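Heads up, one of the protein chains got dropped from this complex, but the rest are sitting where they should.
Moving on, here comes chain A:
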Amino acid sequence: MRQLKIVLTTAVLSLILFFSSCDIARSPYDGIPVDQALSSVQGIEDVTRGNYAYLKDETRSTYGLVMMLYQPGDYRSDDLMISGTTSNRMMLTYNYLHNPNMPNTSNMWRRGYRLIYNANTVIEAITPGESPDLDQLRGENQFLRSLMTLHLVTAFGRPYSHGRDNLGVPIMREPDLEAQPARATVGEVYDFLVQDLTEAANLMGSEKSSAFGTKEAALALLSRVYLYMEENQNAISAADQVISSGRYELVDGETLPNYFTFSPVADARSESIFAIRHVMPADDHGRSHGVGSMIYRSPSGSGWGENYASKTYRDLINKWPSDVRRQFVEPQYQIVNGDTLRRDDGLYQYVERNGFPRFYVTKFCCQEGTEMGNSPELIRYSEVYLNKAEALAKLGQDQAALDIVNMLRERAQIPQAGMYSLSNLGDHDTVLDVVLEERRLELFMEGHRAHDLFRNKRDLFRDYPGTHLAPGNPGVDLSRGPVDPYTGIQGIQHIPWDHNRIIFQIPEEEIALNPNLQQNPI
């Protein structure tokens, strides 16, 4: 009895002593502590790759950051139509009813700055001149910071050409959790971009592929920045540095329609200056791919395929049937037993959604044999040429501008009859009109069109079928414009370039968190 008492008590005591001496500290398994992350070159490289990986992961959903690098340019343009109504707030981007309480703009703001923060942690950790490798990494992060800042200022601030003193976005130069920055002016933001991209270009080399920031990627973006600023000579010189690097080559006409199906590091994708590289099949985001899923639906049913090329864009690109760029638009004919059906009025019968014919866009799909795989290209070589052409046109160097346009048209296999000359500008009044139309045709659905219109102080006219033609939407007149023969729809949405709604509202949650932010007029 007594022994039992001793045995049991000792057993319980040992249990207590054992467990009370255990250390209860536990560490996470899925990463490393903050203070170790940037303490080695390897760590800095990992964090830098983390930025690209972040962009890659943000391609996953239709509300992701990468969708928002395209949405402002494409969904507010005359290149796209939405065939139905959706509670996804891209609808409000499209129909100009955007408001300050939308997850898409909020995500763009928060996640764009998130990337900038992470880039800033690396930039802060490297003193330029320590080693070429570190300089390269610093440059890459400065490039990424600028890329995000440019997209943010384009979405939330008026174009530079509308005035330097308009409000842009806050400039974040260093990681600062406590900061409550006010919006810098558009002029200040662009000055920052010029400085940052120039530094980035000087720090970086030309060795890395288009999956990373490089000297040329920074210069190409700089040419865009200068173009937006209408510092045309600088735009040309930055573009020329990219061209003279010899790193890139316009692909030939046969290759162009399949361009986006190649991996961005393949030789066939020689126009790729900066792309968010997705490795197939591991990085195939499947049916929800952020950018592609809205404008494409695969035969097996991946992608939602709800938004299509607009009728005006189709008419424009169809002008020259041999133009290989037509193949980026895939009409969905109604085919029964091998026969393509026609309607009573002789028009082709298309597969429809809500009565609208489906015209899928294939620039964001089908990489390396997958259905939805894609490496979104954020800077492409032909844009650099077009930047240069536009700058040339604005400087009155018309022939040089037309030469570039003709080069791109020739490559697209438009016949000689379709080439421009100073005496033959087709139905255009000015060389700038020619260049801008070519820019529209070439960079279709690559995030440029609406910006290109508004920064050049050109109005937006949408006189084609789509759900933007609803009576409650800004600038809609249902009694004007042509009647579309296929759907019988008439109407036009007209947004003047100086309209308040050509830029987004600052997310109201951000203003609540940072009262120094001033809202855009609505």
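A few remarks follow.
Convention: contacts are C-beta pairs under 8 Å (C-beta built on N, C-alpha and C of every residue); 3 or more make two chains touch, one makes a residue touch a chain; residues count from 1.
The definition used in the following text is that contacts and distances are computed from a predicted model.
Chain not shown in the complex: UniProt lists it as "TonB-dependent receptor", one of "ABC transporter", "Carbon-monoxide dehydrogenase small subunit", "TonB-dependent receptor" or "Iron-sulfur cluster assembly scaffold protein IscU". Checked against the full complex, the one of A:V41, A:V351 or A:L395 touching the unshown chain is A:V351.
Checked against the hidden chain, the listed residues A:T185, A:S237, A:Q397 or A:T487 yield one contact partner: A:T487. Contact residues of chain A toward the unshown chain are 1, 4-6, 8-9, 11-13, 15-17, 19-20, 22, 24-37, 43, 46-47, 49-54, 56-57, 84-87, 92, 95, 97-101, 106, 109-110, 113-118, 120-121, 170, 172, 175-181, 211, 277, 279, 281-282, 284, 286-287, 297-306, 334, 351-356, 370-372, 465, 467, 469-473, 478, 487-489, 491, 505, 507-510, 512-514, 522.
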